[in-house]
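With one protein chain removed, the remaining protein chains of the complex are shown where they sit.
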Amino acid sequence: MRVFLLACLVAALLGAGAAYVLNDGYFPNASSVVFSTNGVRI
Amino acid sequence: MARMKFLCDADRCIECNACVTACKNENEVPWGINRRRVVTINDGKPGERSVSMACMHCTDAPCAAVCPVNCFYTTADAVVLHSKDLCIGCGYCFYACPFGAPQYPKVGNFGSRGKMDKCTYCAGGPEADLTPAEYGSRDNGQFTGYGSNRLAEGKLPICAEMCSTKSLLAGDGEIIAKILGAGGPPRLQLGRLGLADGLPREHRVVNDTGRAAGANPAPYSSPPHGGNCRIREAKECQRAHRSGSSSPHCYLGWPPCSRCRPARRSSPRRSIQPRSR
Partner (left out) sequence: MSPGKAQQPTQVNPTAQSVKEKELLKELQRIQGRGTLPDTRTRVLEQPEGRAWRQFHQVTLRWIGAVAILGMLGLIVLFYLIRGSVRIEGGPSQARLVRFNAFERFVHWMTAASFVVLAISGLNITFGKELLTPLIGPAGFAEWSQWAKYAHNYLSFPFTLGVVLIFLMWIAWNLPTPSDFKWVAQGGGIVGSKHPPAGRFNAGQKAIYWIVVLGGGAVAVTGYLLMLPFYATDIAGMQLAQMVHGVVGLVFIAIMLAHIYIGTIGMQGAFQAMGGGEVDVNWARQHHSLWLEKQAKKGRVRGAAPAE
């Protein structure tokens, strides 16, 4: 039971971490890479 | 009830992108989102054509069919709109749309999608007509609303209004079909249907073949106004010849007007001297 709960906790933490990285700009200005013209960042 | 449609005459479009600019300005479309775009096919070759494309407001809209949250709806004018409150940004409407109308702001890293935005036929969204909530505002790279609602004011979409050559037509499908189907060059019919005052310059005939087809473009088999605008033709012709054109035809492709045409062909025709007025 403890293993199961620990597994769920770790899954939730990994998910939250992914949400932070993907949404909160942990990689600064990463989204402007996809705004670029021919790969040149604007 | 009127069914609203777009129609772009590929023979008239000169890819000036006025429609694109007008749309972006009127609806404050954020950077990176292109509700309307102009595509040029066979660029630089004979038969080059440009088309202005945005949402086609389909009768059986594929975007509406595949949306997992059913955020699309069709108004009484047959305009396909959607609700940004219900949209979850999954992207399926873009996969299904044959015309690439849905656009998404990139709100997260690696381009993860925000709420979908697309051409609204300048008809706003589900909020109450002509309110600031419907128009929307900037919010961290996204636009929360739908832009201006011109249809509620009785106006047509700004892209069609701004089209410099009247190639992009918008409005009731039956009227547009009449313009297109009346036979002959469409620009003539606009005059005959009394819609010429919608044209940028009344009675102005722009021969667009001079643009791409080469040094000596051919005119239509009969001049558009039955030869009534001879004076205007002469003015055009004189301007062309003064600028140094040595073609026996004036640059518009018409045969030389009476004022330019020499009375006798005694000397080999090298250049045509315009007569003094």
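For clarity, chains are labelled A and B in written order, and residue numbers in each chain start from 1.
Basically, a residue touches a chain if its C-beta (ideal position, glycine included) is under 8 Å from a C-beta of that chain, and two chains touch if they have at least 3 such contacts.
Only a predicted model underlies this, so the values are computations on that prediction, with no experimental measurement involved.
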Residue among B:Asn34, B:Asn149 or B:Ser167 touching the omitted chain: B:Asn34
Touching residues on chain A - with respect to the absent chain: 1, 3-4, 6-8, 10-11, 14-19, 22, 34, 37-38, 42
Touching residues (missing chain, whole complex) on chain B: 10-11, 15, 17, 20, 32, 34, 37-43, 46-47, 49-51, 53, 62, 65-71, 85-92, 94-100, 104, 110-113, 208-209, 213-214, 216-219, 221-223, 226-227, 230, 233, 248-249, 254-258, 261
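Basically, only the chains that are shown with their structure count from here on.
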Residue numbers on chain A that touch chain B, as the complex places them: 21-23, 25-27, 30-31, 34-35
Footprint of chain A on chain B - complex, ascending: 31-32, 106-112
